[in-house]
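Report on the following structure.
For this view, one protein chain was removed and the others were kept in their places.
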Amino acid sequence: MSVVKEFTKGLWQELPPFRLVLGLCPTLAVTTMAKNGLGMGLATTFVLINSNVIVSVLRKIIPGKVRIASYIVVIASFVVMAELLLQAYWYPMYEELGIFVPLIVVNCIILGRAEAFASKNPIVHSLADGLGIGLGFTISLTILGGIREILGTGEFFSMAVMWPSYEPFSFMVKAPGAFVCLGFLLGLMNIISRRRPAH
Amino acid sequence: MGPKASFRGVSFPPQKVSNPAIEDAPLPQRVVLPLGEDRDRVCQPVVEVGEQVKTGQLVGQSADFLLAPVHSSISGRVTDIRPWFDQKGGEVLSVIVESDGIDSWQEELRSDERFLERATVQILADLKASGVVEIGPPAMPLHAKFAQPERPKEFLFLVGIPRAKMVDTVIINGIDAEPGMATKKAILQKNSSEILAGIKIIQKLLGSARVVLAVGSNGSLNSPLTSELAGLGVRVFQGKDKYPLGLNPILIKCVTGREIPLPDGSEQDIGVAVVDAVTLVHLVEAVRDRKPQVEKVVSVSGAGMSAVKNFKVRLGTVISDLVEQLEVLKGEPVKVIAGGAMTGDALFSADIPVTKETDALVFQTAGEAKSFSPDACINCGMCVRHCPAKLLPNELSKYCEFSMFEEARDEYLLHCIECGICAYVCPEKRPMLHLMRYGKRELSLV
Amino acid sequence: MSEYLLLIVSAILVSNIVLARYLGNCPFLGVSQKMDTAVGMGMAVIFVVTLAGMITWVVQYAILNPLGLEYLRTIAFILVIASLVQLVEMFLQKSIPALYKALGIFLPLITTNCAVLGIAIINIQEEYDFMHTVVFSFASGVGFTLAMVLLASLRERFPTARIPTTFAGMPIAMITVGLLALAFLGFTGLVD
Amino acid sequence: MRDLIKMVVVLAVICTTSGVVLSYVNTATEAPREYQYIKFVQEPSMKAVLSDYDNDPIKERIKLVVGENEEGNPIETVVFPAKKGGKTHAVAYSATAKGYHDLIEVMVGVDPDGTLTGISIMTHTETPGLGARIEEPEFTDQFQGLDVDTAKLSDEGGQVDALSGATFSTAGVIAAVGSALEQFPQIKKETF
Partner (left out) sequence: MDRAISLGKPMLRVSVAPHILQKITTSNLMYNTLIALVPALLAGIYFFGFAALKLALICMVTAVACEAGMQGLTGRKLAIKNGSGLLLGLLFALICSPEIPWWTAVAGTAIAVILGREIYGGLGNNPFNPVLVGWAVARISWSDHMTTWIMPEPLFGLEPGGYIEYPPLEVIRVDGLEALVDLPWLDLFIGNVPGTIGTVSVAAVLIGGIYLLARRIITWHVPVSFLASAWLFGLIFWLIDPETYANPTIYILSGWMVLGAFFLATDKGTVPVTGPGMIIFGIGCGLITMIIRYWGGFVDGVAFAILLMNATTPLLDRVRPRVYGRVKEVA
């Protein structure tokens, strides 16, 4: 597959978390606002791209038996780095994302890509893959965050977008609303993918 | 004697029975005599097309112990031997006899009032020869019911039939189970002598077994019969009018407190034999009079009839012929049900013969035969509260509907006694009984 | 004593690990289609979460803090958990085959279950002492199992429900979790 | 054997590299992290107690040793100076004391005379509706203009009215403010 295709597949065929129902916890937890979704997406993309690249670089060196352990170390290192960088340069986001920054390490998307893709493909492809999946994840989280923020607070990226007398549907920014909203979006994806001819 | 156990069920509005007597239906012009119960298990025909036969003459016979012989029910000429649809919709090889209008019997009936002095082997042989069948489910020749495990020598022809337990209780089922049935009420009132004789025969055959006569609350016995029964040591079980008391599994439980061990068990496993009160009369006729079974008492109701009527019908009478001859129906039936209104089969054609298993015919006009288009189960729980087997029919019906038969089995589908109550009470009018039967059949095919 | 009781009520009902804290959703949705797998997964999580909670607590206070390596917490914890799961797997396989048979297939899935790492981190963030850590970890595992069993029992009915095809499968499961979380909101305020 | 060595070596190399890189990143981000922490956690409180300045008090913060704890380790306080035209006219710093539940941390602003320019509650875990009312301006505004003698409960000769039903929380705040003001003479020496 071409590098371009590696990139674009993350935007639809394997769009996480909608098509690939993984990485649910951050998806649900941080998407009370579009901005947080964006932040989480970027942090995850940072780890994803870097770990993909490093795993791809080391793919011929790492022995099979310690594969997973090595990947975990690599991923965890980038997660710690992301934590430190967020603290140093984007502290409010660090506070908002809270425990879900360290939890990027167990986001199955990342280990999944390392294991299923980067360990078998050259660096450029792995980079494209990481970039595509990461971008897809970021967009998904931003959309989910946007929907929940608009309905749940009447704002979008903290700017009022609804009519002045709008009374927020705050269900959407609470835990039950997160699940229900994601459920509806998954249903919507079903409708869209049924409309699109199968590849 | 009161019930030993309670059960869930429903009470139907009381039905009117016009005349407890049993009228003889007119002699049919032709009869169709199926040689077995389904396509694959049939007797060998012993007559040929064109042959003259007499009433009571053997026309079919089989080496299969569980297949009763077939006798002609009228005298006349065999016009054909060919497959004919039966109640279940299968095509079964049948002997067709055209009546000569005389009804001359094979041999004069030799009524033998000292029948009780005959050897049990002899009695059983007579029984087997007469082809008396106990109605189901499962239908079986009556002689097969009276097999005791520890006396194989006496019952030479029973060797090879495994018996788990000795029969220690015989229940005479005198309860008309479903709406549309009234034969037993009539028999209990009019055939006291046969009842007593039948009980004596059973007591002779089964020695130590106790006999219980089960009657419904309106099955009033006349007092001479009551005292004679007491003299014979027979207990009378008086049940209330609640369906499905008349169905064997529930009746057994109420009388003895025992349950048939399902899914594979049968009443023999718990030492019980249930004999239908109507069958008892045929039993007496077979033993005392050496008369083959050529008739059946059938209740006829519905289609504008104000009450249930009982007729003695020659076996093999085609239902459409019967209807024309009886001239009792007021309206044009669109639905003919062989059996009671709860569990009977709706026939796709009235050109189907009355058999030894036909105990009732219910006719419904367009107004009576309502049809519904049921939707999803609404989980109202009505069926659960009424199921006498204490199942969850709602779950079972959904599993069967969605082809999840393994799950249905794990939810005890095979314990369903097919009483139909779940369907009767369902407010959504779901075809519950049908789904149960469908699921059971699918499981049996695996 | 009542302090522990409140902690337990809080972990199971008020701030349920999946329904209110959004942790462990992948296994929660992934293996809750059938009751027996749900129970198996639940048991495995209780077991591992409690053990991991204790060990990571020790790691934090006996190693990371004295050495000033707090910033390595994530990497240390995930390695501890991964090795722990491996060890538990090997131990069960050798010593308690019956339990291994019941829980075995779930154990590898647990490494990447954020509930385990999440609870370990919460123990540190909330500055629980060792006993609180044990109680909180165990109760969180129980809360996970409770939610899992309820969801599985609800989902077992879906094959015979007439769910529109658009929503059949994952979407309706997600919505059901939402309604379950809605019901659990009723416990809000029981423990502050 | 060679495989084993290779495994161990590779893992060790990965871990070491990761350790080195991370410790570098840790050191490199130390300063910005501290700045961000102060900016987002302490600045709001600081702004509430200082006014009318043209410098960046965070950048110009001073760390002072204000005493020793029981173990002999120095207690440090971070002081934020508010300057106008290069001249310090007030300082802000924080102090803690025990409230009803746990510690209450209070930021105080003090002018050179030792008079409070304001206080702000930074962290506390008091009961919502009771002790938590210490956060409300109606309560904190009372402290403006008080000094070490008057920042006491009105019952005890001071000018602070206790919150009804939350005496302990009030006392905690007053104790924190008191200990801050006690440190003031020493701080004054080093900042003005």
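By letter and in written order, the chains are A, B, C and D; residue numbering begins at 1 in each of them.
Basically, contacts are C-beta pairs under 8 Å (C-beta built on N, C-alpha and C of every residue); 3 or more make two chains touch, one makes a residue touch a chain.
Since the structure is predicted, the reported quantities are computational estimates derived from the model, not experimental observations.
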Touch list for the missing chain, restricted to displayed chains, reads A, B, C
Touch assignment to the omitted chain, from B:Val31, B:Ala341 or B:Ala408, lands on B:Ala341
Residues on chain C facing the left-out chain by the touch rule are 149-150, 153-154, 156-157, 161-164, 166-167, 172, 175-176, 179-180, 182-190
Note that chain B touches the absent chain at residues 10, 12, 32, 82-85, 91, 94, 179, 249, 253, 259-263, 265, 320, 333-337, 339, 341-351, 362, 364, 369-372, 375-381, 384-385, 388-392, 394-395, 412, 415, 417, 420, 423-429, 431, 433-434
Using the touch rule from the top, list residues of chain A that touch the missing partner. 167-172, 174, 176, 180
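By definition in this document, only the chains that are shown with their structure count from here on.
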Going by residue number, chain B touches two or more other chains at none
Flagged in chain A as touching 2+ other chains are 69, 73, 76-77, 80, 84
Residues of chain C touching chain B in their complex? 159-162
So, in the complex, the side of chain D touching chain C is made of residues 18-19, 22, 26, 127-128
So in the complex, which bits of chain A are touching chain D? 58, 61-63, 65-66, 69-70, 73-74, 76-77, 80-81, 84-85, 87-89, 91-92, 95
